[in-house]
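Have a look at the structure below, then the notes.
Here the complex is missing a single protein chain, while all its other protein chains stay put.
Which chain is which? They are A and B, in the order written, and residues in each are numbered from 1.
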Amino acid sequence: MIAVANVTPTWYLLLAAALFALGCTGVLVRRNPLVMFMCIELMLNAVNLSFVAFSRTYGDIKGQTTVFFVLVVAAAEVVVGLGIVVAILRRRPSANADDIAELKG
Amino acid sequence: MIEIIVFIAASLMVLVGALGVILRTNPVHAALSLVLTLFGVAVHFVSMEAHFLAAVQVIVYAGAIVVLFLFVIMLLGVDKAEDLRTEPMLRQRYLGPLVGVGVLGLVGAAILVARSRTIVKSVEGLDTVGHDANVKQLARSLFSDYVFAFELTSVLLVIAVVGTVLLARRPNKGLQAAREKAGVSS
Partner (left out) sequence: MNLLLAPMQQAEKLASPSVNWGSLTPLLVLLGTGLVLLVGAALSPRPWKRGMYATMTAGAAIAAGVLQFVLWSGTVHHGPKALVKDAIVVDGPSLFIGISICAALLLAALVTDNYLRREDIDSPEVYGLYLMAALGGLVMAASNDLIVLFLGLETLSIALYVLAAAHRKRIESQEAGLKYFVLGGFSSAFFLYGIALIYGATGTTKLRGTESIKTALSLVVETDKNRALLVVGVALLLVGLAFKVAAVPFHSWTPDVYQGAPTPVTGFMASAAKAAAFGALLRSVVLSMPELRDDWRPAIWVLAILTLVVGSILAVVQTNVKRMLAYSSISHAGFILVGIEAAAHGGESGNRGVASILFYVLTYAVLVSGTFAVATLVGRSGDAAHSLDSYKGLGKQRPLLALTLTVFLLAQAGVPLTSGFVAKFSVITAAADANSYAIAIIAMLSAVIGAFLYLRIIVSMFLEEGDAEGDKVAIPFGTGLAVAISAAFTLVVGFFPGWLLTLAKDAAGRLF
């Protein structure tokens, strides 16, 4: 039946599953926090793809609205995550000296 | 026929991009591969008639989020991010591919089973609902059915802003004065 020239939502769903699995593997395998964040973005994109595909199968808009919310959440997450990374790296060089000074004071 | 070609091309973009994110050692390359994936997903959105989301996908994801990633990578220096020395999941590393394959197998099987049994209402998609434009439908859903969730996202964004302020702020003055008194230069 795949020979019939028609792209069904199932194709999209399988692609989304593959993308999700790749992102999931990436989070577990990579050690760079920035790349881990990117892999989480891959997972969220896979979810978005599934939502839109389901939205199409049901012929209603809810799935697409949800993608909208996921976008907001992804943006908020990235902002905070990168904020934490910057905070860590900015204080790393002088970390040891500072700690000693503060513990004595 | 053209549909299939578009699907295959965009899917290749998505998968190659995703593999790039996972396999490229240089974070800049990973971020650029992420852009490839995001564009591929945007193409899929277009072919599923989610035009507004496709636009937002490009503007917000590729335009804002990836730029933010690149900005931080450049700000910190490309090599430095690697030695954060924080290892969120040391023991699970060897599990990575296993978990990935497991999830793929599980979800893939479920999707295929659902496909063979279910009668999907229509493949025509959203056209059956009405002839309103995609944006209009989305807006109606967002501001009526999901208005509470919509308001909640505003709280989420406030948290993101406040959180970054808190994280990025320099130590306050009282501390610096104390440091100077103790004769430690900061």
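The rule is short, and it goes like this: a residue touches a chain if its C-beta (ideal position, glycine included) is under 8 Å from a C-beta of that chain, and two chains touch if they have at least 3 such contacts.
Note that this is a predicted model, so its numbers are computed, not measured.
Enquirer: Looking beyond the chains shown, say which of B:A9, B:V67, B:L106 or B:A133 touches the absent one.
Expert: If we include the chain that is not displayed, B:L106 is the one touching it.
Enquirer: What residue numbers in chain B mark contact with the hidden partner chain?
Expert: Touch set of chain B with respect to the missing chain: 84, 86, 88-89, 91-92, 106-107, 109-111, 113-114, 117-118, 139-140, 143-149, 152-153, 155-156, 158-160, 162-163, 165-167, 169, 171-172, 174-175, 178.
Enquirer: Considering the entire assembly, which residues of chain A contact the chain that has been omitted?
Expert: Its contact residues with the unshown chain are 13, 20, 23-24, 27, 33, 36-37, 40, 43-44, 46-47, 50-51, 53-54, 57-58, 60, 62-63, 65-66, 69-70, 73, 76-77, 80-81, 83-85, 87-88, 91-92, 95, 98-99, 102-103.
Methods note: only the chains that are shown with their structure count from here on.
Enquirer: Could you put a whole-Å number on the gap between the CA centroids of chain A and chain B?
Expert: Taking the mean C-alpha position of each chain, the two centres sit 4 Å apart.
Enquirer: How about chain A: which of its residues touch chain B in the complex?
Expert: 5-15, 17-39, 41-42, 45, 48-49, 52-53, 55-62, 64-65, 67-69, 71-76, 78-80, 82-89, 94, 97-98, 101, 104-105
Enquirer: Given the complex with chain A, which residues does chain B contribute to the contact?
Expert: Residues 1, 3-4, 7, 11, 14-15, 18-19, 21-22, 27, 30-31, 34, 37-38, 41, 44-45, 47-50, 52-53, 56-57, 60-61, 64-65, 68-69, 72-73, 75-76, 80-82, 84, 86-89, 92-93, 95-97, 99-101, 103-104, 107-108, 111-112, 115, 120-126, 128-129, 134, 137-138, 140-142, 145-146, 149-150, 153, 156-157, 159-161, 163-164, 167-168, 178-179, 182, 184, 186.
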